[in-house]
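Have a look at the structure below, then the notes.
As you look at this complex, bear in mind that one protein chain is not there, while each of the others sits in place.
In order of appearance the chains are A, B and C, and numbering begins at 1 in each one.
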Amino acid sequence: MNFSLLMILLTPFFGGLLAYAASALHKSVRNIFFLIFMLIPFVELPVYLNKTVDNFYYLTILGQNLSLGINPLSSMMLLLFTLIFFLSSIFMMFEFNDRGEEGDLAVLELSFLEGAVFGVLLARDILTFFIFFELMAVLVFFLVGKGYKEAHTAQMKYITWALIGANSMLAAIVLLLFKAGNIGYTEIAGYLSTAPTSIVLVTFILFAIGFLIEASIMPFHVWTPITYAEAPDSVSVVLASVVKKVGLYLFALFAFSLFGLNLFSKLLPQVLNNSLVMYILQWIGALTIIIGTFIAIVQEDAKKILAWSSVAQSGYILLGLSLGTPLGVAGGLLHIINHSIFKGLLFFVVGGVIYRTGTKNLPELGGLIKKMPVSFISMLLGIIAVAGIPPLNGFNSKYLIYEALIQKNEPILLTIALLGGTGSFMYVYRLIHSIFLGQLHEEHESVREVPLIMQIPMIVLALLALLFGVLPGIPMYFVSKVEAFLGLDPIKYNLTGFPEQPGLHAGNVPVISITFVAGLVVAGLLFYLLPRARKVHQLDNYYAGEVLTKDVKYNYSFGFYSFFDDIIAPFNKWSVESVYESFVGFIKTAGDYLRRVYTGNLETYVSFGVILLVIFSLIYILGGILW
Amino acid sequence: MELQETLEEGYVEILDHLRKRSLWMLHYCTACGAIELPPTITSRFDAERFGIAPFVTSRQSDILLVTGYINIKTLRRLITVYEQMLPPKYVIGFGSCTINGGIYWDSYAIVKRLDLYLPVDVYIAGCMPTPMAVLEGFRTLMKLIDEGKANGWKKYQENYEYYKENQRKVLKW
Amino acid sequence: MVKEILTLIFTPILAFFVGIFLLGFKRKMVARIHRRYGPPLHQPLLDIIKLLSKKENISHGVMFDLGPVMYVGAAILTVLFLPIPGFKQLTPFGDLIAFLYIMVIGSLGMALGAGESGNPNASIGIARALTLMLGYELPLIIAGNTLVIKYGTTDLYKFMTLQSGFHWNLFLLPLTAIAGFIATYGAMGEHPFDVVVAPQEVATGPMVEYGGKHLGLLMIGMAISTYIETGFFVILFLGGGANILTFILKQLGVIIVMTLFDTVFPRFRIENAVRYFWRWPTLIALVGLLIVYIGGK
Partner (left out) sequence: MVEEIKRVVIGEVVEKRPQRVIVKVEKENFASTLNALKALSFNRLNLLTAIDFIKENQFEIVALVYSDEKKVMSIVKARIPRDNPEIETLIHIYPNAFKYEVELGEMFGIRVIGNPDSMKPFVLEGWGDLPPLRKDFDSIKYATEHYESRNVEVKYD
C-alpha cells in the first residue's frame, strides 16, 4: 500500500498534536503516542526506497504550484533522520521525565521539528523548502531554550545566525522568483543553466551562506559550541546528527542538481582543474577541520568537546562534497551517515552520564568505568569511530575522502585532513579518560548504570557503527544510488569494502578486523596462561612510597592538555570571534550617533523632513537628465 | 607423577638460572648509601653487565635496596613500597645501620635490625660499602637466586603475622 | 599460496626476534658509548622471561588487563601490513593511509589500560604521548604525501619494489628522507623526545602501574613496534632490500644512527618537542614536497 508523500509529511505533526493532547491524561500515554508516531515513518519510507517521485502537486498559491517529491538523496536522509529522531525521543522521555509541562512542550516541539525536517527533505520547490526551513529554525530555538543555565544566550546566538541565513536565502529566492518566474527545482535548474554568470554566482553564494551557517562551517560556526553544549541532551543529538546534516544535504542538492557542477566549471575560471567556488569551499572545509580539532582539544566541558568535534567533522564532509569527483562525493555522503551515527552515539553516552551524575564538567567526573560499563563500551566504540580507526565506520568515509584528495593531487589539503585525524585522536581520548578512567569521586560511589530502556539508543548506534564499519557495502548501497541521482558515475563497491579501482587502493576493513582479532587471541592466550592477577584497590597505587588515603584527590583531569595551549598560542590571536566582536562594537557606536538625532522637539523632525524632501527631489530631477 | 615434579622442578631451576641474569633495582634511596649506587651503575663498575638496572616504580622492580639508617618515618614508606612490589622480590641491606643500628645505635628514632620488619636476603657490611662491595653483594644475591635460596618474599608471606607484629610495635599507628 | 600463509604466521615471531636483537644491540651500543661493557645481546629476552615468570601479578580492572593485550594484538596486526622482501603480506588490503591509522590502535589500547590504573603519572604520560604524536605525524604525513605523488600509488609493496637497485629514496629525495627520519626518530621515543616515559619526571609515564606479565607483554609489543618503525622507514626510504637479511641489516643501520643521536641528547619539554617538529622537519618536508610537486607532475 502506498502512502502519498503528504501523509509522510503530516504524520509527525499529527503525532505531536496527539501526544500533546494525550499529555493531559497521563505522561505515559503521551510517551506511548509519541513513540508510535516516531515509528510510523519507518513503515512509510521503504516504499519509496528506489522510486523517484517528482512534483507531487499539493497546493497552488498566487499562481505558483508548491510540490513535493522524493529522490534517492532525500530518501537516504529521511531513513537516517527517522532513526535518529526515534532514538532521541526515547532519550527525551527519560530526560524530561520529571519536568511536567516543559516535557509536554518538548515532545510537541520535537515531533514538529521532525515534520519540518521531512518538509525540507521532501520539498521540490524553493518556497516549500524555505517555509519548512524557517519552521525548523524556530522549533530549534524553542527546544534549545529548555537546556542548561546558559541556554538563553545559546538561543539568542542561534536565532541571530539562523535569521542571517534565512534572510540571505530569502533574497536568493526572491531574485530567482522574478528572474525564473517559476519556483520548482527543475524549472530553476533549467533557467540557471542559461542565466548569466553574475546571477548564478550571487544566488549560489546567498544560498551557500544559509547552508553553511546551518552546517556550522568555519566562518559561521560561532553559534555551534554554546548551542550544542547548552541544549538538552536529546536536542543536542538532533542538532548534531540531523539539523547540521540538513544544511549539508541542501548544499549537496543545490550544488549538484540545481546549479550543477559542470555549470560552474563552464562559467568560472579553472583552478587546478576544479572551479574557483569549489576550490574555495575545499579550503574552507580544510580550515574548519583544523580549527574544530585544535579548539576541541583544550575544552573542559564534555559537550563542548563534542560540539567542536562536530564542527571539525562537518569540515570533512564539506571537503569531500566540494571535491566534485565521484570518490570525494561518495566519501562526503558516507561521512554524513557515519557522522550522524557516531556523533549521536557520543552525545547519548554523555547525556546518560549527565543524567546519572548531574554534571558535564570533566574535572568533576572520573572513574565511572566500574559503575557504568555499558556506557563505557559504547563510548569506546564511539571514540574509535570518531578517530577514524579501522574496525569502525569512521574509517571508511575518511579513507574515501583521503583517496579522493590523492586522486585530485592536492597534498596540502591531504596533510591537513590527516592531521585533523590525529588531532581528533587527542580530544577523543581526553573525553573517555576524564569521564570513565582515573579516580572515582566519593559523590559518584552510588552512581548506577543508565536504565535499560535508555541504553537502547547507545547500543543500537554502537552496533550500527560497528556494522557499517566492517561491512561498508550496506551504506554504500544508498550512497551509490545517490551519486547516480546527482549525475556522477558511482564508484565500484562490494559488501566488504572497495575493490581496486582507478585512484583507490583496495581498503578492506573485515581483513583488518579479523587479523586484529587474531592478534588479540594470541596475546590473550599468552596473558591467560600466566599466573592470575589479583584485583587491587584504586588507592593501592605507586605514589612515590607515600600511603594514599581516600581524601587525597589525585585525578589528573583539569587542564589535561594545558601545555597544548602554548603550542598553539601564536595562532590564538586571529580568532573569528574577535572579528565579530569588533563588528558588534562598530554597530554600537554607529547606533549611538544615530540616537542623537531624536532630540524630542518638533522643529528638528520637521527640518529633517524638509531636507530629505529636497534630496530626493534633486535625485529625481538629476536622474531624469542623466538616464 | 614424579616426572611431573622433576619437570616442574627442572623448569623452576632453568627459570631461576635465567632470572638471576635480569634483576631490576628499585631507585628508592633511603639514606647515605644511595651515593654509592651511581658509580656502581655507570662506566667504572657497570652493574648493567649483570642485567641489573635502576627502575623507578615498585611494580616494575625486583630488588629493594635499603641503603642506610632507617628511621620510623622511612620504615612506614619502606613497608608500603615492599608490599607494592611483585614477588619474587629481594631486599638487600646496605651498611652497618641496617645490621645493628651502626653509629645510630643510641638514637631514639633509628630502627636497629632491618630483618625484624622486612625479610632481608643479603646484607652488605661497611659504613657505606664501596661499589666493589656492592657488586659483590649483587653477585651473592645472584648466586642465592641460582641456588633457589633467595626466597625472603616467601618467608614474608608465610609468617606475615610475625612481621606485622614487629612493625606494629615500632610504628604506633 | 601456502608459502604466503606460512610467512604470514611467522612474520610476528620474526619481528619479535629481530626487535629483541635490535633492542639488545641498542643497549650494548649505548653501553659502549659510555665506555662500559653493557649487558649481553639477548638481555631484552632475559628481561621478558623474568617479567613473564613473576609469581604474582596485580590488576586494576578489566580495561587494565586489556591494555597490554590490545597493544600486542595491534602490534601483530601492524606487522602483517608491512611488506617483507619478496612477499606482499596483507598490503593488498591496506595501503599507506590505512597503515598510518592501524599504527595508532596499539597506543590507544595501552592508553586506555594505563588510564584505568588511575595513577596521575600515567595520565600525564598519555597526554604527552598523544601531543607528541600530533607533533611527529605532520612531517611523516608530508613525507608520505611526497612519496605518493612521486609514485602515483599508495601501495607499500610498490614503494618497496619501485626502489630496487640502488636508487633509494634516500638519494633521490634526500630532504623528504631527512624529514621522515626525524619523524620516525620521534615515533621511536628516542632521547630528545622521550618526554613520554621520562623516568625522572613521570615515573615511566603510562607504564607506571604495569608490572609482571603486563609489562612483559608491553615489552613484547615494544620489540615488535621497534621492528615496525624501523621497517617502515626502510621500506619508504631505503628500498626495502632484496632479501630478509639485507632488510634487517638496513634496520640495524637505522638503529645505529638513531642510537648515536640518542645517547648524547638531554630531553625536550613537550611544548618544545612539538614546536620543534612543526618547525624544522616540517619545513624540510614541505621543500621536498614542493620539489616533487613541481618537478614530478
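The definition used in the following text is that a contact is a pair of C-beta atoms (placed from the backbone, for glycine too) under 8 Å apart; a residue touches a chain by one contact, two chains touch by 3 or more.
Since the model is a prediction, treat every value here as computed from it, not as a measurement.
Student: Missing chain touches which shown chains?
Tutor: B
Student: Which of these touches the unseen chain: B:Arg44, B:Lys73, B:Arg139 or B:Lys154?
Tutor: Of all options in B:Arg44, B:Lys73, B:Arg139 or B:Lys154, contact with the hidden chain holds for B:Lys73.
Student: In the complete assembly, which of B:Ser107, B:Thr130 or B:Gln167 touches the absent chain?
Tutor: Touches the omitted chain: B:Ser107.
Student: Quickly run down the residues of chain B that touch the omitted chain.
Tutor: Residue positions of chain B that touch the missing chain: 71-73, 76, 99-101, 105-113, 116, 166, 169-173.
As a convention for this text, only the chains that are shown with their structure count from here on.
Student: Could you put a whole-Å number on the gap between the CA centroids of chain A and chain C?
Tutor: Roughly 36 Å, centre to centre.
Student: By residue number and range, which residues of chain A touch two or more other chains?
Tutor: If we look for residues of chain A contacting two or more partner chains, we find 540, 542.
Student: Do you know which chain B residues sit against two or more other chains?
Tutor: 57, 59
Student: Residue numbers of chain C touching chain B in their complex, please.
Tutor: 27, 31, 34-40, 43, 46-47, 49-50, 53-58, 199, 203-204, 207-212, 215
Student: If we count contacts the way the header does, which residues on chain C are in touch with chain A in the complex?
Tutor: Per the stated touch rule, the residues are 12, 52, 54-61, 63, 65, 68-77, 80-81, 90, 92-95, 97-98, 100-102, 104-105, 108, 111-112, 115-121, 123-124, 126-128, 130-131, 133-134, 137-138, 141-142, 145-146, 148-149, 153-155, 203, 208-209, 212-214, 216-217, 269-271, 274-275, 278, 289, 293, 297.
Student: Going by the contact rule set out above, which residues of chain B touch chain C in the complex?
Tutor: 15, 18-19, 21-24, 27, 42-44, 46, 48-51, 55-57, 59-60, 62, 85-88
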